[in-house]
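The chains shown are only part of the set, and none of them has been moved.
Labels run A and B following the written order; every chain starts at residue 1.
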Amino acid sequence: MTAGQELHELVAELYPICRSITGDGVRQTLEIVGHEIDLEVHEVPSGTQVFDWTVPREWNVRDAWVADDSGRRVIDFQASNLHLMSYSVPVRAWMPLAELKRRLYTLPEYPDWVPYRTSYYAEGWGFCASQRLVDGLPDGEYEVCVDATLADGHLTYGEHLVQGQTDEEVLVSCHVCHPSLANDNCSGIAVASRLARLLAERRLRYHYRFLFIPGTIGSITWLARNEERVGRIRHGLVLACVGDPGLLTYKRSRRGDAEVDRVVDFTPYGYDERQFCSPGFDLPVGCLTRSSYADYPQYHTSADDLDLVRPEHLQDTLEACLEVVEVLEANRSYVNLNPKCEPQLGKRGLYGAIGGRSDTQQRQMAMLWVLNLADGGHSLLDVAERAGLAFGLVAEAAAALEGAGLLAIARPAAVDSPAAGAG
Amino acid sequence: MTAGQELHELVAELYPICRSITGDGVRQTLEIVGHEIDLEVHEVPSGTQVFDWTVPREWNVRDAWVADDSGRRVIDFQASNLHLMSYSVPVRAWMPLAELKRRLYTLPEYPDWVPYRTSYYAEGWGFCASQRLVDGLPDGEYEVCVDATLADGHLTYGEHLVQGQTDEEVLVSCHVCHPSLANDNCSGIAVASRLARLLAERRLRYHYRFLFIPGTIGSITWLARNEERVGRIRHGLVLACVGDPGLLTYKRSRRGDAEVDRVVDFTPYGYDERQFCSPGFDLPVGCLTRSSYADYPQYHTSADDLDLVRPEHLQDTLEACLEVVEVLEANRSYVNLNPKCEPQLGKRGLYGAIGGRSDTQQRQMAMLWVLNLADGGHSLLDVAERAGLAFGLVAEAAAALEGAGLLAIARPAAVDSPAAGAG
């Protein structure tokens, strides 16, 4: 079985669970993740103040349906948890079709799909269904039932740390609050879990802190409880919607010039990078997605299912994450210990013995580039970008030169995180 | 009647007057402007030293013509004031055609058009005519007459102030020294007058100072007499050639990065922005035109007439000016009073209650952008540019957030005008 197929199995296991920002669905999800990695589960009481927000009451559903006057369930939570608007309050009532329709959400432009709707912070209830189903409902009286509890309880999130050698951290975060939506975000949970497991096998420079948290309120809660820790975060990545056929997309952090920030522009809407990148924290956290949120029609609908997410795309994302780790781990600035003229590479066995050939061999080019820019002010990533060479090649050249005593690691620049003194 | 039609009527009223850098034509022009707005008229004596220049003698024309030996006027100032080179000294003489031709200016490439020529600072005289007319003149003796006075008098300019609430100013300047040229610059005079009248009806942050001045010597004279005032100028706009069908063009100030400077490059030639932007003042003054000077063939010819200037283009320029005012008035930097994580917009009624929808509504996006960049270092214009959103939408979002107590206006940055300490 390929890594991609294993990831898809994990997505399929997570898919049926009714998750929301609180409740047993989150706990079941974290339990499954716990089979992959050792997870520390946190429970934060309803009512806890977290910055401008308050941890909400906990929501759990036993059953929910709409039935016609013959008692037949025409909309049924048991068939798909998307049918119930998330955080619907308990209700049991009869009503005519016209009144019912004011509580029904559909997607007229995709008549066969069921939308995903939430009402976390405004008390209410509602059902979601396909336009075709609603259009086919005959006039008459209907009975609605939401057998749910919305009561003081807890907000639940999971945390996992892969140990590194320095006291600096890389944050990897994914949200665990969406119900049966495969790409958004069973895919992110699966890739993050597997990434954590793979990193455990490596000797690492950074600690890697993995967060499995409900969106928005979860990251806000984590930040409120960990303000003293954010100064250690050097890089961060939010993983979401990473299993669809779209191309990999990286969204820059607010800073826009952080190491992880060299692909696309930052926009303030999106996933939890909004909280990590709010101006009071300004952490170097970007977001890795495939199809960007809301850019694919299946987004937040029943069509975001196990067919949309494919093993090969999950695997591609995992490999991209590992590549990012590779660069973050190896990226450093060096100083050339022999800065006046080039050192003689040949006498150290680092240069081809026969000259006169076109001598454009990339390995030698990479060494010359590293030597030239090793002034403490250019990282290997800078060198790779300026030289137009693969990062791996440049890192390998630097290692060879360091091994030959020609380079030394530059003293790290002063910590520049504005959050370092926060809290 | 549309605003454009009203502007065109004003242009038509200004068009026939024989203006130059001094003289009664300027006074008549300012009198017409005075019907629109309350104008303070200044008279500066000939011989007054203004920086490197001297206010010239005043020039006034009663009549001017070239007649053939039968006494028939073949070139006649009464038919068009363009026929006489501006600042021609008095003359009355007979001469053969060959000698006369050395005093005649034509446009061979546009044989039916009469060029506009001046000789302000080199004493002389001349006539302008169409190439076709000159080609048709039979050999023979001609009589020339310039019945003009060039004598000590005054340089005249007008000034109008629309009051604002702070002590900072926006300068709006146009030149009033061109004779029967409709686009250059009856159009600028008309738009500036109307803009001043419209601003009087508004509650404004800035004072708006309108100058109606002869080109070059007028702006130099105004600057020489108002050095102590230039430190208050925050923004400025020169209006010229604003009624032709060309697209609106904005020329940056010398600084190149002033607020009003985000469209095109600065070039040192042009209108009075050259003086406002000379390195000793370096004011943030740009220039708004439609067809840029000398970029349309009718420029400085008799074809720059009332047909070239159209009501719809005048109106479009006026609306653009009002939009610029809108942005200048509303552009500020804010600080997010809740910088750690996003504030909860929903509990303040600023966010749609039902979540899960694609949630890309521009208004909510604008609020998230403003919150994210409200660190005192980004103006609303910065936010609009980075977000790719309309300025109005961003300003409205900021107002809503300020109303909810989530934003405060940042303390203004220190005045950076190098002219602040001048004079």
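Note that in this section a contact is a pair of C-beta atoms (placed from the backbone, for glycine too) under 8 Å apart; a residue touches a chain by one contact, two chains touch by 3 or more.
The model shown is predicted, which means the values in this text are computed figures rather than measured ones.
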Where 2 copies are displayed, count of copies in the complete assembly: 3
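Keep this in mind: only the chains that are shown with their structure count from here on.
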Here the gap between subunit A and subunit B, centre to centre from mean Cα coordinates and rounded to Å, is 53
Which subunit A residues qualify as touching subunit B in the complex? 50-53, 85-86, 105, 115-122, 124, 126, 216, 219-220, 223-224, 227, 254, 267-269, 274-275, 277-281, 294, 299-300, 422
Going by the contact rule at the top, pick out the subunit B residues touching subunit A in the complex. 336, 338-344, 346-347, 353-360, 364-365, 368-369, 371-375, 387
